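Below are the structure tokens for one structure; questions will follow.
All protein chains but one are shown in place.
Each chain gets a letter, A and B, in the order it is written, and its residues are counted from 1.
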Amino acid sequence: MRRGPAKLEKKNLKAFLQTLMERYDLFGPVRLAEGVSVYKRIDDPQEVDLSSANPQKPLKEVFFAQSEVMFRYEKAGRKTEVRSTEEVERERIVLGARPCDIAAVLLLDQVFSGKDYTDVYYAKKREKTTLIGLACNRPLSTCFCASMGGGPFVRRGSDLFWIDLGEAYLVEFLTEKGEALSQNTLLEKADASEIDLAKALEQRASEKATSSLSIEGIEKRLDEMVESPFWDRVQEKCIGCRVCTYLCPTCHCFDIVDEASRGQGQRVRNWDSCLSPLYSLETSGHNPRPTTRERTRQRLMHKFNYFPKNFGSVACVGCGRCIIYCPAHFDIRKTLEEILVP
Amino acid sequence: MKVKDSARIDLESSWQPKILAFLCNWCSYAGADLAGTSRIQYPPNVRVIRVPCSGRVNPLFILKALQSGVDGVLVSGCHPGDCHYISGNYVGRRKSATLKRFLEYLGIEPGRVQFSWVSAAEGAKFSQVVKEVTEDVRKLGPIRRWTLQPQAQKP
Partner (left out) sequence: MMANAPSVGAWKSIGAESVQPFSPIRSGNPMIEQRIREKAKELLSRKDVDLVIGFGRGTLPLRATPLFARTPEEAEELIWNSFCAANLATYLHKLSRFKVGLVVKGCDSRSVVALLRERRFEPERLFLIGVPCQRMVDRRKVQRVAPGEILDAREQGDRIIVKGEDFEIHLKRDEFLYSSCQACLHRNPPKADWLASPPVEESALTEAFDEARLFEERPSEERWNFFIKETSRCIRCYACREACPMCYCSECFVDSSRPKWIGSGLDPSDLAFYHIVRAYHQTGRCAGCGACERACPMEIRLSYLTQKLNRDVKELFEFEAGLDPKDRPPLSTYEPDDWQEFIK
């Protein structure tokens, strides 16, 4: 039986975060420029921005960094010392994570620390992280989480769940990890009116986030369409950049490179994108995905056909970033509807 | 051999400008050679990379040098009209002009990247150019790192 919800006054937020920082490494949304934010390690509680919309770069970056050194090596005499970077020293807290981004991390868990394989770099960070979800009081028109099994107040995957009540946050304790933070003196008990307000906000947000898009049957439909001329039209306006894949909370392609000079070096994992022609280019020169057609088809198939086959659910959480930031204004909702037209 | 006192390294102001010079094989490199055989003294801060022609210098060479922490770059070629490859230095001249202006616009101080025409007979000119470039770069101080770190103090 979890303890009842608490309340954190916004005026106490900075102090609260400061006490957390004594024991934890804190991560959260930080504004880099007007309208541009990312999840970053917080050095100063003032940096945290919990009022803007979803950061451009998604939550996955906290566990699966865009550029991560895997190990370093150095020749010492006749031996080579190798030092892995997988260890995570301090416990971590991520705050301000939206339900869609958290749902995406749950999907990535199946890839990076699932039954078949454990990626230590991801897994160790994940183990040591307490996730604080933040409800979306005002979903955007581009949010279609409801069509992907999510929603603006979905709590699944959060250790704590915060709801912005205006002058304070309602704090719900959902797991043991979350309850570990409940002793903080700045957390006061929430009263009934506050709980009611949170319920009202949830009601309103859920109404707003309804999306008429339904993806029922998409996996089967895509099975039938592999060689369809549909893909010739879908790919037309794609310019082949990497915005959708890098900003997508579930995309997880990567490249591994060695950087070395004079007896020392490091192995680095960097994000990569299936939309880049180089991604599938083979040493022989053959490219199984030679044009935008094959690559855009692959991306949609991966999200809505291969991932369901491998892991049981589609790899899209409806965050809407690809719709907002695509330079060609590609709208995946429209593409999905067109796929499902009988 | 006795080490002279003046050669003792003073650790506090030990920074010396490191300058990379791209010298065209037919004129400037030969001019540098002549400075050497004529025993003309000039500062040792310049490291030379011999290229066939000043027009061979890819702007990315200059940028890579600056990114790597080199404090200054010199590109030197044949005088207009004397290029061994007829027009390489002319094409190089246009690249140099546009690149120099662009780098200064971005905030790389004027004087870090310099250009000269030095012929095979101009040993004295070469040493003079090196003296001037070294002095200019010394006054500017170490190059600012290409990162968000706070700026390094000048020595």
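The criterion applied here is as follows: contacts are C-beta pairs under 8 Å (C-beta built on N, C-alpha and C of every residue); 3 or more make two chains touch, one makes a residue touch a chain.
Since this is a predicted model, take the numbers as computed values, not measurements.
Novice: Taking the whole complex into account, name the chains on display that the unshown chain touches.
Specialist: A, B
Novice: Check the options A:L213, A:C253 or A:C274 and report the residue that touches the missing chain.
Specialist: A:L213
Novice: Can you name the residues of subunit A that touch the chain not displayed here?
Specialist: Where subunit A meets the chain not shown: residues 32-36, 56-57, 66-67, 138, 140-142, 212-213, 229-230, 233, 236-237, 239-243, 246-247, 255, 257, 259, 268, 270, 272, 278, 291-292, 323-325, 327-331, 333-334, 337-338, 341.
Novice: By the contact criterion defined above, which parts of subunit B meet the unshown chain? Give residue numbers in ascending order.
Specialist: The list for subunit B reads 59-60, 63-64, 67, 80-81, 87, 90-91, 93-110, 114-117, 129, 132, 144-148, 151.
The criterion applied here is as follows: only the chains that are shown with their structure count from here on.
Novice: List the centre-to-centre spacing of subunit A and subunit B in whole Å, with centres computed as mean CA coordinates.
Specialist: 48
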